[in-house]
Every structure is written in structure tokens, then in C-alpha cells.
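The structure appears below as C-alpha cells.
A single protein chain has been omitted from the complex, and every remaining protein chain is retained in its original position.
Chain IDs A, B and C follow the sequence of writing; residue 1 opens each chain.
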Amino acid sequence: MKVALFGAGRIGKVHAASIKTDPRSDLVAVTDVVSEAADALAREHGIEARSAEDIFADRSIDAILIASSTDTHAGLIEAGVRSNKAIFCEKPIDLSLERALEIRKIAASHDKPMMMGFNRRFDPNFAALKAALDNGDIGKGELLAVTSYDPAPPPVSYIKVSGGLYRDMMIHDFDMCSFLFGLPKTVMAHGSCLVDPEIGAAGDVDTAVVVLGYDDGRIATIRNSRRAPYGYDQRVEVLGSKGTLAAENEIENTVVKSTSAGVVSAKPVYFFLERYMRAYSIEWSAFVDAFVEGKPVPASIQDGVNALALAEAANRSLAEGRPVEVTSEMTGV
Amino acid sequence: MKVALFGAGRIGKVHAASIKTDPRSDLVAVTDVVSEAADALAREHGIEARSAEDIFADRSIDAILIASSTDTHAGLIEAGVRSNKAIFCEKPIDLSLERALEIRKIAASHDKPMMMGFNRRFDPNFAALKAALDNGDIGKGELLAVTSYDPAPPPVSYIKVSGGLYRDMMIHDFDMCSFLFGLPKTVMAHGSCLVDPEIGAAGDVDTAVVVLGYDDGRIATIRNSRRAPYGYDQRVEVLGSKGTLAAENEIENTVVKSTSAGVVSAKPVYFFLERYMRAYSIEWSAFVDAFVEGKPVPASIQDGVNALALAEAANRSLAEGRPVEVTSEMTGV
Amino acid sequence: MKVALFGAGRIGKVHAASIKTDPRSDLVAVTDVVSEAADALAREHGIEARSAEDIFADRSIDAILIASSTDTHAGLIEAGVRSNKAIFCEKPIDLSLERALEIRKIAASHDKPMMMGFNRRFDPNFAALKAALDNGDIGKGELLAVTSYDPAPPPVSYIKVSGGLYRDMMIHDFDMCSFLFGLPKTVMAHGSCLVDPEIGAAGDVDTAVVVLGYDDGRIATIRNSRRAPYGYDQRVEVLGSKGTLAAENEIENTVVKSTSAGVVSAKPVYFFLERYMRAYSIEWSAFVDAFVEGKPVPASIQDGVNALALAEAANRSLAEGRPVEVTSEMTGV
Partner (left out) sequence: MKVALFGAGRIGKVHAASIKTDPRSDLVAVTDVVSEAADALAREHGIEARSAEDIFADRSIDAILIASSTDTHAGLIEAGVRSNKAIFCEKPIDLSLERALEIRKIAASHDKPMMMGFNRRFDPNFAALKAALDNGDIGKGELLAVTSYDPAPPPVSYIKVSGGLYRDMMIHDFDMCSFLFGLPKTVMAHGSCLVDPEIGAAGDVDTAVVVLGYDDGRIATIRNSRRAPYGYDQRVEVLGSKGTLAAENEIENTVVKSTSAGVVSAKPVYFFLERYMRAYSIEWSAFVDAFVEGKPVPASIQDGVNALALAEAANRSLAEGRPVEVTSEMTGV
């Protein structure tokens, strides 16, 4: 599978490295609006930096990997569909749910694999938890709790174009809830600005709790903070009728130091690159599986729409101070 | 300090044992509507089973410990105030918030120690967490999460007279939130019947999530279930500006078994008697401290009213499907 | 069962409290060469301080609990046998193995329960490990490792009369090995003075490793240090044919603090009073069981002889720099 990469920034570099870990896929081209970034990544991988038009026109290129800025995702998906390429797209489809629903329609007729980059589904810990849950190890799931704290907030300049915490950060946790429990019926959002007043001044929250209600009475809780000084705190816990499953943090090393000051273990790994590096690689192989072996993609455009619908509902819920229903109008299904 | 015990049931027995652990207090009498229960406990402790009237009339008795059924609490507090005794009362003051507010007024003029039995405040783990939080170990608290699952649901007959999950079970967690974060401003309740359909048929929930909002933006989340087959799951976690504090479960023993089936540790201790036995004893000593040394009681009638007000707000929130404000009308302050 | 206590020092007080926890036993008298100590303990428990002669002559006293200094143990056991009392004796029987072997003979003809205070056998963690091992949870035991560090060394004045590390401190670990694996065949001792040069000047070691070899090829390793600044380090680990059992330390509380400095848990509980308080109580009940119900004592005089024989062998091994065999001459069996 010959792959062209859109976006040579931080996450683009991660994906470029992941593509190399699967012998069935080859990175053959890269493009970026910042041509220096594209050139640097191209040099590093011994490939060509090319224009987007050129890439879409090149029929030898089988797949595109969209890791460019969020506002370009929807357009690139459309172009990818038109030029008949397999498409892997970083989350989110778009900041606008309406636009995402349009993409959803376009995607319906595309016969190549299309996959959303919900990397956490491929984290070995969360995947093991999901497998145990599906296996009935704890009976039927009842209460789900997702904890997701970033080590430190991004610059406010980023916050301003991010679409807000629910769409930018919690979207991963919405997807985790859908991954484990399916699509909820109601969304109740709480949010505060406790970490950085400038984030509040920009109209966003940096600390948030969302409760998702399911048709059958199951309840999921998501906690987010833009700051956890001890590192990336990424945990999932499910209470079921027969027990609890909890996926704990990965830590920097296994050394434990006991002195008069206490018993000290290593911190969680610092951020998403450290925590999810393996997940990016496994995720990519799942996309190659879909292309090469025709397997279903494990994170579809519909999953991308669903997560965005939940973020949209959370925004409305926060604004209106009441639970908001997730309608079929919002998800297209 | 000479003490008379009201109630010779399960929790009465626990308190009778706790009284013995403090050399400054003496259990001298017990009463119970079931005279056999009173007689048995009296025999075990080499004391007298007496009538309530007798106890209130006996001026040599310094204090009463109310561990009888919930519907008797308020009346016994009133009688205790009238007969000028120090009063230790199991939660809740009453199932009715109005009645609790009346008691609150009566208590205001009483000059003997009055204390509510919020035993979890005295659990060494939660107390250590509270001390670290107050000490600024994690900066300013921001997100609080209380997990509280019982090992198995009580009989439905109990559920029917319990006042419902929020007043009967979550009241402890409401108090834990007040203990750690103070009185919240809003209550948003979610609840389902997932454990036992008969509980639902009785009009109650057995699985619940409540989110508390604070004036300054802090947020607390409580998760309750009437069933955790692995034992009593009692955890508290606080994210602050500089880190996280988590009080984990106490486990049956420290043995870890590693075989081809996995690495198996002991379960959490089974239920409240196992988990909070030490807490009951420490709690009692705090009451004796208040009586003997004039120290402030660490869990006041106001704390009892506050917890009940939050339960009331949760009931309304669940019924109306929206957040409910905690007003001064509800707490008396 | 009416009990007289010999020794009103630190461990005597612990036993006095334990006697109270079993309703079937009554502490009725105490004696101590320091009469002030005996008086104080007597007052605290509302009993009489009496002379040793008086106690032995009093036929209403069923049992004696020997918690006086080591050099008095053997003589008190002999007197206890003569006056036909049940006997509970703190470890060791005597510092001299020869003397212990004499006591062993005298004990053989005594028809009242005689029990050695090997308290660690009754620690719930080690008892659970033993139960799992005996239950075959890890198949057949192969490698045993006992870690036993005191938080801080005793005064050198104590060291000088202690009989040395192997007889004073490691004797508990020798008994733990016998408890779990039975009596070994060979003892190889290593020892150093690393903690306090004065201990070395007194002719003793403060850091030691002993390896025990068993007839069937099993091997046990004991590590001792007189200093572990983080608290009492008391662990046992067994590798068997199907897995490993490990009894870990008990810790002060379950609070975990995560900050930029790391993830900090509580230390192990400080010393033997904190760690083994429950064990002392369970141990006592086992002795009462033997007296009241005729059950076998779970730690016999033979167990006391065996531990002493291993200590003796360790001393010889250290002196001669070679493994020493444990002969039937040394254990009497």
C-alpha cells in the first residue's frame, strides 16, 4: 500500500514512523502548507515532498493519511473520495457537526477503507479492557468512568482555534465511551475554568465532567482536566454486574524507592506520544488490514460523527445547564 | 463519661464495642424496642437493659448514643436535649429535611456536645487524604471523585423504608464531599435500576451518579452502586493544581499469587464493619474528646442537615431531570 | 482461663491487652522484678501485682504467660510445669541450646498446653500465604525467601545481652522457614556489620543472609538488617512449581499522592507492635483454644528448640565460614 501523508507536524511525524512499522505499507509522499516541514520530513524518510494536487492525481498512490490541521480534514476527505483513495483521517472530521454529517453521506458511497484516528482504541491496555468486557469477565457493564487529564494546558492561541475542550480534548473520551458502551442517549456537561484564566477569557473551560446516560440505564462519567502535573493521566474503569475492570496508567519505569519520606513509584508517562506510541502503530496496521485483507475498519467515519455529536451535545448542555438528548438528527442514524 | 445506648442491632453492637475502646467512657445502659436484643447486649457487656424513660431520667448518665432505627432519631435527639445529655447520633437525623431543620434549631441552644456518626471522616485513609489536602500537598483541590459501592444490595423490605439511595447510601458520600470540599451549590443526579428490578419496582434506584458543582468552579462526582461482588469499594480521589490524592481500598491481606492464570491480590475487605471498624473507634474517641476536653465535634448536626439537603436536592434533580440548587432554605445557613 | 503474666515491660503490656480480647481468658495477676512496672500494669487492668511464688502456689491460676527477660524463660517454664500450669512463653526458650533441649525433655511429660510465642505465624498475611501454599495453590514449594528488616537498631547495651542477631532477631525468620518448609538440613550464614560499628565491636553482625538447604533440594534464603529507615520490612515469598506467593508489607494507609515529584504511597507500618498487634491477639486465642478445646498448640516447644538449633548452626557457620548441618543432636528429634 503506497501512502501519501498530509501534514508534517508533530502528529504527522508520528504517523510517518508508524507507517514504517508495517512492512505492507510504504510512505511515498508528503505534503504540508509549511513547505520546510514537508521537505524536512521527506528528507528524513527518503521520499518526495509533493503538492496535494499532485498526490490526488497520482493513481499509484493507494491511500492518504490526513494529519493536517483540523479545518482541512473535511476537504481532504472529499478530495480523497473523489480520487478513489483509501483514507485515514485524524480526529475530528471537522469542528462543525453539519459538515461532518455531509462527509458521512459522501463516505457512504466510497468503497475504499475510511478510518478515523481514534488511537486510544488501540492502546493495549484499553483494548485488553474492552476484550475482557466483551468476553463477559465482569458480566454486563453498568457504570463507566473515564479519567483523562493532560499534563499541561496548550497555549491559549491553540485553545482559541481548538473548537473547545469538548470537541478538542474530550472527543477522545466520548469515543472511548462509544467504544465500550455504544452511543448514549443523553449528555449532561459540567465545566469550569480552574487551570488558566486566559482559557476562560477565550470562552472555554479547562476542567470538565460529563455524564452520559444510556437507554438501558447504564451511566458513563468523563473527567477532564488540562493539567495533571504528574503526567498524562489516562484511566478507564467499568463496574459490571460481576465485578470491575480498570485500566491503569502506564508508568515511566518499575522502580520503587522506599525511604523515610515514603514509598515512591515512577510517574505516568508524560503525554500522548509516550503513552500511545504503540497504539499509533497498531492503529495503522488495522488500517492496512482493512486495505489489504478487506477487514472492517475498527473506527469508522460514523464513529467520528458520533464523537462530534456528543461534543456538540456537551456544548449545548453546558450552555443551557441541562441534559441534552442525542438525536438521530445529530448522528445521522 | 457514662453512656446509654439506644439500639441493640448490628450498628448498636459496633458502637457498644467502640465505647469500650476508650477508657474515658463507660457503657452503663442499653435500650431497644426488641427487648431480647437489649437483654442480649446488656448481658454481653454486664450492664442493664433499661427503658428509654428511665435513661433520660437518670441524671448520672452523661451521654446517649442513638443507634436505633432512623424514624426514632429526631425524637431521641429532642429528648436528649431536654434531659441535657451529650448526644451522639447515627446518620441521618431524619428522612425528612424539614424535621432535620427543626432539630437543627433545637440543637442550637443545647450546650452539650452533639455529634453525627459520619464514620468515614474517621477512616485513617480518608483522614490522611484530608490532612494532605488541607496541607496543600496537591495545591488547591479541583476535581473530587467518590466511589462507593456496597458488596450486595439489602433486602427490598429495607429499601422500602430506607428513604431511597440518595438519603440512605449516598448520604455518606455527600458528607465526604462536604468534608473535603465544603457545601456545594448545585446537585445533578442520575440514577438507574440495574441491580435488582424489585428495587426499581419499589421506586428506588440502585446505581447512581451525582455531580456537585461548587461556587468557585470545583466539581465533585459521586458514583454509587448497591452491588460490587468483590467487596466494599470505597475510594476517594482529588485532583488539585499540583497533583492527585487517592485513597484506595483496604484489602483482606497482602498476599499476591502469581500463576499462569494471572497475578491475584486479595479483595477489598467485605463491608462496612470490616472497613470502618477502626473508624468507629476513632469517631467515638472524638466524641469523648468533645465531652471531656471541650473540643469541637468533628461532625455536627449542621453536617447532618447538609448531607440531608444534598440528598433532597438529588431526589428533586432525578425527578426533574435538571440540576437543583442548594439553597440556604435547605441547609438553614 | 485465669492467667498470670510474668513481665510488665513492652511485650508484657502487649500480651496483657491481647488476653482481654479473648472473652474466655482473664488476666488475674502480674509479676515483674521491677515492682513499679508490675504495679502500674496491675492498676491499669484492675488486677493484683503478686510475687512469682505466690502465683505458682495459687491453684486457681490456670496458665502463665512468660514475657519476662530471656534469661528467666527456662526457669519459669520449669516452675510452671512443676505447678501444673498451662504455659505460654515468648521466644526464645533460652539463649543456650543445651538448656532448651533440657526444657524440651521436661515439657514432654507435661500434660497442659505449652506454646511458644512465634507471633508471625499468626499474622493474617503470612497465615494466608501458608494456607495457600498448603492448599497447593502454587504446586510444590521450591524457593523460599524471607525478608526481615527492623526499622532501626536497638541500643548496643541490648545487643550485648541479646545472644546475637541469629538468636535474637533471625530466630523469627528461622521459625517462619520451619513454619512454611519444615526443618532444613543445612545452614550457611553470612553476616556483616554495616549499620553500627559498635555492634561489630560487641562481636555481633547487623546485616545478615542465611541460606537453608532442605533434604529434598528446596532452598530458603533469609535476609536481615537492623535498619530500614522506611519502617518494618516483613515479607515472605515462595516460588513453587506452579507459581509464586508473596506476602507484602502492611502500609500505614492507602493514600497515594501523585505530583511532579513522583507517585508516593505510605510507608510500611513502623515496627512489630504496629505490624503484629492483630497477630498477638490471634496467637493468644490459639493458646486459649488449646486450653479450652484441647486443640494442638500451633507453635510448640519443639518449634522453639528448632529455631534455636538453626540459630546455633548459623553462629557456627558464620564462625567457620562453611555450611553447618542440622543434626538430630541439635533438635532432639
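Keep this in mind: a residue touches a chain if its C-beta (ideal position, glycine included) is under 8 Å from a C-beta of that chain, and two chains touch if they have at least 3 such contacts.
Just so we're clear, the structure is a prediction, and the values are computed from it rather than from any experiment.
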| item | value |
| --- | --- |
| Displayed partners of the chain not shown (whole complex) | A, B, C |
| Options C:A16, C:I47, C:A228 or C:A286, residue touching the unrepresented chain | C:A228 |
| Touching the absent chain when the full complex is considered, from C:K2, C:K160, C:K242 or C:R316 | C:K242 |
| Residue of C:I47, C:L129, C:C193 or C:V288 in touch with the missing chain, whole complex considered | C:C193 |
| Candidates B:T21, B:S69 or B:S265 - the one touching the absent chain | B:S265 |
| Option touching the unshown chain, where A:H110, A:K160, A:K242 or A:R322 are the choices | A:K242 |
| Interface with the undisplayed chain - residues on chain C | 140, 142-143, 145, 147, 149, 188, 190, 192-195, 207-209, 211, 213, 217-219, 221, 223, 225, 227-230, 233, 239, 241-244, 321-323 |
| Chain not shown, touching residues in chain B | 228-231, 233, 251, 258-268 |
| Positions on chain A where the hidden chain makes contact | 124-125, 128-129, 132, 137-138, 242-250, 252-260, 266 |
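Note that in this section only the chains that are shown with their structure count from here on.
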| item | value |
| --- | --- |
| Rotational angle, Cα trace of chain B fitted to chain C, multiple of 5° | 180 |
| Between chain B and chain C, centroid-to-centroid distance (C-alpha), Å | 40 |
| Length of the line joining the C-alpha centres of chain A and chain C, rounded to whole Å | 58 |
| Chain B residues counted as touching two or more neighbouring chains | 242-244 |
